[in-house]
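Structure provided below as structure tokens; questions to follow.
A single protein chain has been removed from this complex, and every other one stays in its place.
Order of writing sets the labels: A, B and C. Residues in every chain begin at 1.
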Amino acid sequence: MNASPPREGPEASPAIGAAGLDDPARARALLWQMIRIRRFEEKCAELYSAGKIRGFLHLYIGEEAIAAGAMPALRDTDNVLATYREHGHALARGVPAGAIMAEMYGKQEGCSRGHGGSMHLFDASRRFVGGSAIVGGSLPLAVGFALADRLAGRDNVTVCFFGDGAVAEGEFHESLNLATLWQLPVLFLCENNRYAMGTALERHQSQVDLAAKAAAYRLPSESVDGMDVVAVSRATEAAIDQVRGGQGPMFLEYRTYRFRAHSMFDPEHYRDKAEVEQWKQRCPVETFARDAVACGLLEASVRDEIEREVAEEIDAAVAFAEAGTWEPVEHLCRDVYAREARP
Amino acid sequence: MNASPPREGPEASPAIGAAGLDDPARARALLWQMIRIRRFEEKCAELYSAGKIRGFLHLYIGEEAIAAGAMPALRDTDNVLATYREHGHALARGVPAGAIMAEMYGKQEGCSRGHGGSMHLFDASRRFVGGSAIVGGSLPLAVGFALADRLAGRDNVTVCFFGDGAVAEGEFHESLNLATLWQLPVLFLCENNRYAMGTALERHQSQVDLAAKAAAYRLPSESVDGMDVVAVSRATEAAIDQVRGGQGPMFLEYRTYRFRAHSMFDPEHYRDKAEVEQWKQRCPVETFARDAVACGLLEASVRDEIEREVAEEIDAAVAFAEAGTWEPVEHLCRDVYAREARP
Amino acid sequence: MTPQTIAYREALRQGLREALIRDDRVFLMGEDVGRYGGTYAVSHGLLEEFGESRIRDTPLSESTFTGAGIGAALNGMRPIVEIMTVNFSLLALDQIINNAATLRHMSGGQLSVPLVIRMTTGGGRQLAAQHSHSLEGWYAHIPGLRIVAPATHEDARGMLLAALEDPDPVLIFEHALLLGAEGTVEGEPHPMELDHAAIRREGGQVSLITYGGMLHKSLAAAEQLAAEGIDTEVLDLRTLRPLDDAAIMASVAKTHRLVVVDEGWRSGSLSAEIITRINEQAFFELDAPPVRVCSQEVPVPYAKHLEDAAIPQVEDIVAAVHRLMGGSGSGGAS
Partner (left out) sequence: MTPQTIAYREALRQGLREALIRDDRVFLMGEDVGRYGGTYAVSHGLLEEFGESRIRDTPLSESTFTGAGIGAALNGMRPIVEIMTVNFSLLALDQIINNAATLRHMSGGQLSVPLVIRMTTGGGRQLAAQHSHSLEGWYAHIPGLRIVAPATHEDARGMLLAALEDPDPVLIFEHALLLGAEGTVEGEPHPMELDHAAIRREGGQVSLITYGGMLHKSLAAAEQLAAEGIDTEVLDLRTLRPLDDAAIMASVAKTHRLVVVDEGWRSGSLSAEIITRINEQAFFELDAPPVRVCSQEVPVPYAKHLEDAAIPQVEDIVAAVHRLMGGSGSGGAS
């Protein structure tokens, strides 16, 4: 597998799209997951404005095809590491929407007991070490997860999601080198949405073809259209199979775009509305829904069904969060250490 | 300029050698500098055993062709950054041998007032920011030196020497990216002696072709036979011209070998004596001296002349160091801040 | 000139602007300082005014752009490096400690690193453990660095200018919670010296020794205490390294009782250093054991009620003073 040349605009690659699928149930599941993430995050934005959610909130809207397409390729015993923009990954990995929403409310029923908020979703039972708010900080952890599986003789795969911005950090370099040197079962998944906050790719990377950059470490690398859920799904499945087969680490670049601001505070001075609009034409939800219906894979009515199911689930999640309770202040310093300790 | 494939053994590249030179004065100067560095360091090793020099001492023996060949290509206004293995660079840059020796004695006449020792030779007047004992730590500084020259409109070049081990550190990655992105006049000079302490190149780099690795940042990169002083000199001159011309940064890999242990404490468990012996056949001093005489560039007697000159200089340097004085203990906390400050 | 009322962020921007105007060698470099306008909108508009070569957006690579700032300073410039927040400065610590703080002495006085590093610090915005550190007191352990924490608008505007005149590396910690706060500045931007602490409120019965974001909580506590008839002095340290021992001892000599208010985690906090210096220099002035109000020893949690409990609040300061004045003599730490 080798690096393909960079694409400069939002045009689709030679399409796979819905036409590449033949299983309606799978098509429905993919669409459902993307819509679920989209609506969940729209609700988050609303709740942020209402002051129910606080702190930093980074929306994944526009990038849903990645989490939705990639996650089904994993086993329960595999490990998932992500960033602060990880609602979609958590949902797709099966962390209950209610537990995620309660976390954003800061309730103790949240998936991190309210200690983490939006940027720090964790679910150990699902091997989801989701939230890291230090860009690049989870890459070394992923290498370690993979090392542990290798040493213990388990054939699990560790996947690590990170953004294009993280590629500039030294830990990217060190982690790809170490994983390749030791041939560890880790799959590096770069969500290249072309911006690190307000800094465009070509203003933060001397080599904008990230798959080519990764290839310099001598690990197989590939670029995928991250707006096409079927392309994501295929490429990720193949990569996971290869990594699980003991062939060492791999790198995948998903070419994508975020439709919303970096966070709720971002005035978006740095990019044109027109650019955003152009990318929105390639909305992963709308294009896939349209294609799937057009090629007869899904009934037109499925969309409404999904919207209803999702709306119900989100309402329930919000209700769960609302009904959640505050951790007693006296528990503040529990869980700093496992063994009760004086400082 | 592009990456050439890695060479695995100590065999010479299609030779340039002394035959590539036509200027006897230049040939003499190159030989003189290499012998000077060699003898200076042999003296250091002796003085270390005698307890006159303490702390860490890293010898450059075997790698002299690099400092000797590269440094004459620089102007006085250019900047030189190096590592803890920098006696050769300091000597070749013109830092007086006496000041270096006095530094290793810890005398206040030393080039860093005795504060730095072997690993921290500095000479601001010669723009020699020599000694850094944190592997990789001087690469970002070099980028900053180059940035300052660029911003001030000066056509100086900054060169930064570092080892193969430094290539694994995150700062290598970040520095090459930033320098290339900003097209800064910095020349990255990697002294690949195939070991980082006891860790062989292929055990610390997933990509052992370091010029290929560097090329992934989209800066021109090249590999040079670091045992051949003429090849070093040519490649470095060309690179400096190009960098000075405003064409952005460059990367040069010098393929070399250290004949001695990593430091005075290293028992050298990790490599075969036979390997060392094989490389010693390519000793930069001996091969160049032999070739230069063979092709009629130098008289056979020149060697002895040089040895005499060098021995005199080194004797004088030792005498200078011996005669040096100890900084008064009361001055200990001077120079922590420029403005006298309570802590 | 009449005083202007502006936000703290605007005071910082005025300082930056003045610095860029005054000296061609000054430039600003960091993540998103340009196109984005600064994460906290501090540098908004400066790219348009000063151009790309002086307002430099960097890739995500804290260690290298900080190191590049050191190199540029060594080579004659007066760089201002912005590390977006103190939390990310951990990635640049090697450069800060092993190079910036060390090169002058290690080179025998030959090299000078006239670098300014700015970063936001502190908690209180529900950003959770990885985005709420208060490490300025911890940085103050390092010889070779000057550490400043502007708490007022004049200092926000003027300490940068003084820092740029300093031949050594100066780290400026700007508290994230202050950015939107309004305050006044007078006249044109001018350097505010870095050597002295400032009494922000005179008082005779107890000293609150503090800095940065905690100054305002301390002043609010002093207000409350005044209503109860407790006459409280509030000393703003301004510079955390080197400390202004004389000002600290003078306040203690006057009030004989003190509370140090510090957002750092309690153990090994700057408050411990201050109390120890008082032990060393003014032990017999103490009428009661000194008390400190610090953050709880926990990674700062997201949930508001837990975050509030983790970080010193006005009530905690008031309670500490009550404990101290109650004179139980075993003043435990908050």
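The working rule: contacts are C-beta pairs under 8 Å (C-beta built on N, C-alpha and C of every residue); 3 or more make two chains touch, one makes a residue touch a chain.
Since the model is a prediction, treat every value here as computed from it, not as a measurement.
Residue-wise, the contact with the chain that is not shown comes from C:I275, picked out of C:I275, C:V293 or C:I311.
The missing chain, though absent from the display, is touched by one residue of A:A18, A:I35, A:A97 or A:L139; that residue is A:L139. Although one chain is hidden here, its contacts on chain A can still be listed: residues 79, 108, 110-116, 120, 122-124, 129, 131-132, 134, 137, 139-149, 151-152, 170-171, 174-175, 177-178, 181, 334-339, 341-343.
Touching the omitted chain from chain C are residues 63, 87-88, 90-91, 93-94, 97-98, 101-102, 105-106, 128-130, 133, 137-138, 140-144, 241, 243, 264-265, 267-273, 275-276, 279-281, 283-284, 289-292, 297-299, 301, 329-333.
Listed for chain B, the residues touching the missing chain in the whole complex are 54-56, 106-107, 112, 114-117, 119-120, 132-137, 165-166, 168-170, 196-200, 203-205, 265-267, 269-270, 326-327, 329, 332-333, 336, 343.
Going forward, only the chains that are shown with their structure count from here on.
The chain with its Cα centroid farthest from the Cα centroid of chain A is B.
Among the residues of chain C, those touching two or more other chains are numbered 58-59, 61, 63-64. Residues of chain B in contact with at least two other chains: 170-171, 174, 177, 181.
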